[in-house]
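Structure incoming, see below.
Every protein chain except one is present and positioned as in the full complex.
Chain naming follows the written order as A and B, and within any one chain the residues start at number 1.
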Amino acid sequence: MNALTETLGQKLGRAGGVNLLPLVVAAVAFVLIGAPSSWVTLTVAGLAMGMMLFLMASGLSLVFGLMDVLNFGHSAFVSFGAFISATVLAGLGGWLTADSWVLNSLALAAAYLAAICFGLVAGWFFETVIIKPVYRDHLRQILITIGAMIVAEQTILAFWGGTPLSVARPNFLEGSWIIGDVSIEIYRAFAFALGAVVFIMLYLVLNRTRIGLLIRAGVENREMVEALGFRVDRLFVGVFMLGSALAALGGAMWAGYETLITPALGGQLMIVVFIVVIIGGLGSIEGTLLGAILVGLMTNYIGFLAPKLALASNMILMVAILLWRPNGLRPAVK
Amino acid sequence: MTLLSIRNMKTDIGQYAVLHDISFDVPEGGVFVLLGRNGAGKTTTLRSIMGLWKPSPGSVLFKGEDITSHHTADIARKGIAYVPENMGIFGTLTVDENLILATTSGRFDPARLARIHALFPALEQFRDKQAWSLSGGQKQMLSVARAIIEPRALILIDEPTKGLAPSIVDAMAGAFREIAQTTTILLVEQNFTFARSLGRDMAVIDDGRVAHSGSMEDFAADTALQDRLLSLSA
Partner (left out) sequence: MTTQIATQNTGTYLIKGIVLIIAALLLFAPFLFQDVRSLEVAARICIFIVLVASFDLLIGYTGIVSFAHTMFFGFGAYGAAILLKEMGPGWTPVILGGLAGVAVSLVFAVAIGLLSLRVKAIFFAMITLAAASVVLVLASQLSQITGGEDGITYRGPDLFKTATKLVTDDDGKVVRLWGVRLNGKLAAYYFVFFTSLILFLAMLRFVGSPFGTVLKAIRENEARAEAIGYRVVAYRTAVFCLSAVVASLAGTVYAVWLKYTGPATTLSFAIMIDILLMVVIGGMGTMWGAVIGAVLMILAQYYLRDLMGVASEAVAAVPILPELLAPDRWLFWLGIIFILLVYFFPKGIAGTAMSGGAKQ
């Protein structure tokens, strides 16, 4: 019996090990849901959500891996990204509704770019002003980033008010593709594709460039990278800015996905983002992607099967995975 | 000529004073050995030189320049390499990636790489393997190789023989002898036989102070002194 499970485990390991978990979840859901068309819709929604969560979580995970910094204010970048892009889209309303996909995409690109630029600048500010003085002091780090999150949330309330803001979508992303009795929302497919492109780019930077090599080495042993002659603190500013920009982009995409946003959005997503990085394992983007996809799928499947348990299901997933692998599915350091 | 000069170094870790008063000179060329019991402060001395702990007061002069308050990365760039006790291998990176990371340009100098592969053949054989899968001895070789992938003036090596099989220790001794022809080595070692076979000059650290310094030849001859400074019972 033991030998059987062992060989089974080895076979699974060769076929991708924990990477197969989303497939298992999808297969179980297929049986439970029963209706293939609903299942396809939910799966697409789950994948799209997973990709956006990945964007929001990847920075948090890398920042933690590289400098042991856990930023509880990370959600502020998500919120600001959402509100800034919504404002830009509202300002470019004429382009959005125009019957030209060129103008449509220009408006969308401008909105995303604004969010990304904000993320870069705010990330730089956050790292140098807020976090640098409290490196290596977890307690004060948590407290200070919480304080920053409160200030950021209140700033959003002061600028945009507490009422929900509706977000315009470009014309060409409205509607759905209908294939047989399956309908796929175009925006979801787009969100998935954009997220996948960003993941691939990140993956290539981390695995094919010298900067990426330094980041991976720094995640594992920061001191040694410094002893080899590299300033990890300077590298860290860059990673922090990139992570903040990705979170802002994730927020901007999320705004279009929800179409109605409130200042509480960042705080709500933060919980999910934390669950994603804990499940995936801190410090690796592959782990973060895996965690994000799992959470995205679970949220949508459970949201359909037992709506009231959607958030609790993520919690249960997290507890189960932590009991099985205390450091998450794919942590950076062996 | 003096390459590295430590003057009245005192280092605290948290609220504990680990080094009280460390002064010694490392001449250029050859192997300088730091001896001492467990917990005497040898590793802390190396880390303080490297800027990984900040000594205060006290100073570290390298080629006559005060590097005490410099950042670790800048100290490394001045030509000091560090082989820590835990080897500091990046396990998720391949052997070659570990080596290429240690170059400033991101490119191998073929002649130096060939020399390293001649010294440590295993590093050529497993060049594309992830470093965590190497044996302890191979990891130690990789760690040393990383320190000599580019010309350096000084290499700090912390207990390289710890936990290694005798045959690998011999190979390591041979490698160090060759490296020492072109580079100065500051070696921390518990294994006295190994240290004696390599060292030209030496110092003994005891309870955060330099208890003795001089030539290895004299120290090896004075068994009473060895007993007093190194034996566990004292």
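By our rule, contacts are C-beta pairs under 8 Å (C-beta built on N, C-alpha and C of every residue); 3 or more make two chains touch, one makes a residue touch a chain.
Given the structure is predicted, the values throughout are model-derived calculations rather than measurements.
Enquirer: Using the touch definition from the top, which of A:18, A:33 or A:275 touches the missing chain?
Expert: A:275
Enquirer: Tell me which residue among A:45, A:148 or A:214 touches the hidden chain in the full complex.
Expert: Here the residue in touch with the unshown chain is A:148.
Enquirer: Mind listing the chain A residues that contact the chain we can't see here?
Expert: 64, 68, 70, 72, 130, 133-134, 138-140, 142-144, 146-148, 150-151, 153-155, 157-159, 267, 270-271, 274-275, 277-278, 308, 311-312, 314-315, 318-319, 322-323, 326-327
The rule we apply is simple: only the chains that are shown with their structure count from here on.
Enquirer: Between chain A and chain B, what distance separates the C-alpha centroids? Give it in angstrom.
Expert: Here chain A and chain B have centroids separated by 43 Å.
Enquirer: Which residues, counting only chain A, touch chain B once they are in their complex?
Expert: 210, 213-214, 216-217, 220-221, 223-232, 332-334
Enquirer: Quick one: in the complex, what on chain B touches chain A?
Expert: 50, 52, 71-74, 76-77, 81-82, 84, 88, 90-93, 97, 100-102, 104, 106, 132, 146
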